[in-house]
Every structure is written in C-alpha cells, then in structure tokens.
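Every protein chain of the complex appears in place save one, which is left out.
Chain lettering (A and B) follows the sequence in which the chains are written, and residue indices restart at 1 in each chain.
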Amino acid sequence: MVENIVFGIGITALAGALAAVAGAAEDTESDIGSQGDPNSQVQLAPQMGFIHRIFNKAVAGEPPAYGLWCALGAGLAWIFLIKDINPILALILGATIATFVQGVYATSGYLGRTASLAKFGQPVYIDILKSMLSVTMAHAFVAIFTTVAMCYLMNAVLGHPFPLPILGLIWGIALGAAGSATGNPFYGKERQYQNQKFGAGVPISASGNIVRYAEAGQRNSLDNGWFSAKLGGPASGICFGLIVFLELWRTILFEHIAAGWGAIIVGLAVILVFVVIDRWVEVYARKNYGPYTVAEEASS
Amino acid sequence: MTAQITVTEGGIPHNTLMIYGLISSLVGIYLTYLNTVTGTQLFSFFGGLGAVAALIWGSSTIKRLCSYGIGTGVPSAGMLAFGSGVIAMLLATKFGIASPIVALVLGLVIGAILGYIANNILAMKIPVMIQSIAELAAVGALVMIGFTAMTTGSFTFSPLSVIPVTVLGATVNSFGTSLIGGGLLAAIFMLGSIALQHGFNACLGPSEKQDRTLMLTAEVGFLSMLMVAIFSFAFIGVGAMIVSVLISAIGWYYTYAQYITLSKRDAAAWLDSKPIVEAEGH
Partner (left out) sequence: MSALGAAKPAAGGAIDPVSSVVGLVLAVIFIGIVFVLAPAALFPLLGIILGGVLIGFGVHFVPVGGAPAAMGQAPGIATGVAMLAAGAGLAGLFGGAWAAELGVVVATVTGAIGGGLMMAVTCLMVNVIYVFGMGIPAASGKVTKDPLTGDTQAEYKSQGTEGHGLPFISFVGGVVGGLFGGGGGTLIYLMLLQVYEQYLPVIFNAKVEEIMPVAVSLAGIFAIGLFLVNAVLAAYNITGTIEGPHDPKFKRFPRAIVASLVASALCGLVAILIVVVNLNI
C-alpha cells in the first residue's frame, strides 16, 4: 500500500514535469507561429498600412488546435500499442506523425491568410515559411510528445478509466487553454507592442501598429519566440504543470481518505490558497504601481 | 480592435455546393458497402472520400454563417457541428444499412433544433442560422460516419464496439480494442472538426476566393483522411490499408499543390528573402 502510494507520487511528479515542459513548448510554439488571439494584430497590421514579416498561422485557437494534435498523437499511439509496438516507440511515432499534420496546417494557415490580405499589399514571404516552420514543428513535437506521454502514464500506470485518445483530447484542450491564457498577453502586449508604454495596456487607437523592425534588420517570428520563451513560455509551463500535478496529487494521496471526500477537501484548500495568493498579487500591483490617472505622487 | 470578417461574393452558389456535397458524401459512404458485397476490405477508402465531400459542403456553410458575425470565433462553429454530429452519428450506427441516411436526417433534425435554440431563444437573429447549424450538424455526422467506415470498413454499431479475437483457438469478444471502446472516436472527432473550420478560418480576409478556400478544405480533408488511413492499420488488412493510404496521399498531394498554386495566384506578391515592402504613405 505504502509502496503503491510512493510509486503513484513518483508518477505524479513525472506527469507534472512532463506537463510543465509541454506548457512551455506549447506557448513558445504558438508565439513563433503566431497563433490565437494575439494573431489578430498580425492580421490587422497590413490593413493599417504596416506590412510585416511575422508568421500568420491561423489554425483555430490554441485549445482546439492542441486538442487535435494531442488527440491525434494519442490516437496514433493507441493504434501502434494495439499492434504490439513498444510503448516508447508508439508514443514517438504518434507524436511525429501528429507534428507532420501540425506543420501542414501551419503552412496552409500562413498562405491562406496572407494571400487573402492581397488587397492591402501584404506579400507572401516564402522564406518565413522555410525558416520558421521547422522551429514551430520542433516545439510542437515537444509539446505533443510530452502530453501524450503524460496521458499514457495516467492511463497505463495510474489506471484512469478513459482510453488514451480521449485523454489526449481532454489534456490537449486543457493545455491549449492554459498556454493561451497565460502566454497570450505576454506575446500580444509585451512583444508585439514593445513600442508602447510599459506598464499599461495598448491603447485601442494603436491597434495594428505592431513592431516590425528588430534591433538590427527586420523582426520575424523567431525573434518573438526568443522573447516569449523567457517568460511567457515558462509561465505557461508552470501553469499547466501545476494543473496536472495538483489534480493527480490530490487524487493519488487523498482519494482513499473519507470515501473520496479527502481529495475534495484538499482540492478546496488548494483553491483557497490560490485565491489568497491572487488577492496578494492584485494588492501588490495596486500598491506598488499605483493608479494611472490620479495626479498625486501615488505611483512613486 | 481586431480585423473584420469579410466575405467575398461570387463563385459556385452555396445551394449547388450543398447538393453536390450531400450526394457525393452519401454515395461515397455507401460505396464502402462494397466491402460486404465483395467480402474484402479494399473499398473502405470510399468512406474517407465521402467525408471529404461533406467537409467541402460544410466549409461553404461555415463561410455563409460566419459572414454574419457570430460573436465568437469561426472554430466554435466547427465544435458545435461535431459536438452534435457525433451524437447523431452514434445513434445512426444502430440502423444497419440505413445508417448514413439516418445520420444525415438525424443531424439535420438535431442541428435544426440547436439552430432554433441559438437563433430564437438566445436571440441571435441571424437569418441563415437554423439552416446553417442544421447543415453543419449533418456534415458532422456524415464526416464521422465516413471516417469511421474508412477506419473499420463498416458503419454499424456492433463492429465498431466489438472485435472478435481468437485466443488459444477460442473466439472471445474484445471491447477495449474496438473503435468506440478505444476512444479513437475522439481523434476522428478532432480531425473532422478542425478540418471543417480550417478552410474558411485560414483564408478569411478581404481577398478571400471561394476556389482557394474550398481547395484548402479539400487539402485538410485529405490530410485527415490520410491519418484515418493510418488508424485503419489496427482494424482492416494491410492490403486495404495500403490502398487507403495511397489514395489519401495522392489526393492530399494534388490538392496541396493546387492550393499553393492558387495562393500564388491570389497573393499580392510571392517573395523569397526580401525585405518589408513598405506601403505607400508610411
């Protein structure tokens, strides 16, 4: 029994670590490809007269897109497992083929959106595809493989009743939701609008005026990935890693206490802890940054 | 402030596309029945072709619906279509040889009711809402049943849930390794729903052209079909699987090459390693 629990905790920690890697890779991938809500600005810029060399990958939002990549990777891995292929090999094969699909979707998204912007004079820069595609695919592979491996652990080792493809779908959507929620503002505001004031939202009047030139030369999406990999990516990793780890941890350790109510009480306690931390963060910002409009010296 | 969804006019009328898509989809799915007639599994790929036809129809429907601005993203329409489509499709598999037609009708009925809910109870007041959601749910059901037929060579409930396995000379029923029991439906669900919305979502913009959008839908449709062909590895013979893979790969390559040609035609310029071309006045 104790051994079982120790084993379960080990798997929980491993799954949490895999999830953290997945979250970081997912956000970096979506920023290099420019996916999800921040991409609305990449889409808008040519209309406002700002021709740019940023990837414009329009493949749904991150949650449905990652729902597909992870469900597909898990489905393929499941097929290979049924056919008695070694699990590690099956997971890698599944993730590789799913990454191929991601790459095809990425190219067609860029070509489609850019060609439809012809009216505003935005050309298709084919070298963007050549140089950025491999990088997004590499990050996507990391994200898909870690997520599918995590789902495999949940199903095969921890004994979750859902089969692998359904777990892939569930955690793929959750991965996309966590990664886009955490990472999008950092890419959308902080990187695309680096020319705007720090510590303030982007005024609506500035919409579309994204930064198009780099320290030297012209900015492309690899520069954006380089930037967001420093904070947005790891933060997304922490977010998704915590979600997976805490969910498994409370179940493995406390589910057998008081016929299941143990895990519920622990979960509730964890939620309350997060509420307190959030309130502290909010008050910290209000105290230290101060209001924008009051003329007093509140902000110093 | 975000970019607006605009829709260009022209091209094949939606209703024509709908009729073509509907008929070719049903014919394609029914041709998998040749498997039963001839006693082989070689004709499974027709299910995938039927699904691609349904996707092209659905892509045109999404374009028509989203031109009204539904308040949230284009992908949500694909999710609604398949969320209701999978429910319709699974019930339809209980009707034996009539399954594809039942899937179509059930999809239309469920979709029409959901469309009525969205349009009237939620007061969205979009003229094409009821018809569009009905079409989308039907497309979802047809795509699911088509891809399912391609994976297993069959579109009825029992073969999808049970696989007879011979263990030590005796035949036992294996539920966990079947298409439904293994949850593979989840992967097919996502392959269909993302492919359905991708055509219009990826091509939207002021210079959108119908032929390019639909070519892209066909391309991702064939890509999904290729994945489904790999899925069939676990269910049908190797020979039949190779036929499926070859046909999907050829279809995918052709439509992808065509799509790139069309993108080249429509793009403002096709540049390789060139600097930003500043628009006039900036």
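Convention: contacts are C-beta pairs under 8 Å (C-beta built on N, C-alpha and C of every residue); 3 or more make two chains touch, one makes a residue touch a chain.
Worth saying up front: this structure is predicted, and the values here are computed from it rather than measured.
Asks: Which residue from B:I29, B:I62 or B:L90 sits in contact with the chain not drawn here?
Replies: B:L90
Asks: Specify the residue from the set B:G21, B:G50, B:P75 or B:G251 that touches the hidden chain.
Replies: Answer from the full complex: B:P75 touches the omitted chain.
Asks: Of the residues B:L122, B:V165 or B:I242, which one touches the chain left out of the display?
Replies: Residue touching the absent chain, from the options given: B:L122.
Asks: Can you list where chain B touches the absent chain?
Replies: These residues of chain B touch the chain that is not shown: 1-2, 4-7, 67-73, 75-77, 79-80, 82-84, 86-88, 90-91, 94-97, 106, 110, 113-114, 116-118, 120-127, 156-158, 161-162, 173, 175-176, 178, 180-183, 185-186, 189.
Asks: Tell me, which residues in chain A touch the chain that this view leaves out?
Replies: Residues touching the hidden chain, for chain A, are 36-38, 40-41, 61-64, 160-163, 166-167, 169-171, 173-174, 176-178, 180-190, 192-193, 197-207, 231-232, 235-236, 238-239, 242-243, 246-247, 250-251, 255, 259-261, 263-264, 267-268, 270-271, 274-275, 277-279, 281-282, 284-286, 289, 291-294.
Methods note: only the chains that are shown with their structure count from here on.
Asks: Using mean CA coordinates as chain centres, what's the gap between chain A and chain B in Å?
Replies: 26
Asks: Show which residues of chain A lie in contact with chain B when the two form their complex.
Replies: Against chain B, chain A makes touches at 40-41, 43-44, 46-47, 49-53, 58-61, 64-65, 67-68, 71-72, 74-76, 78-79, 82-83, 97, 101, 104-105, 108-109, 111-127, 162-166, 168-169, 172, 204, 207-208, 212, 218.
Asks: Enumerate the contact residues on chain B facing chain A in the complex.
Replies: 1-3, 73-75, 78-79, 176-177, 181-191, 193-194, 197-198, 201-209, 212-213, 216, 219-220, 223, 227, 230-231, 233-234, 256, 259-260, 262-264, 266-279, 281-282
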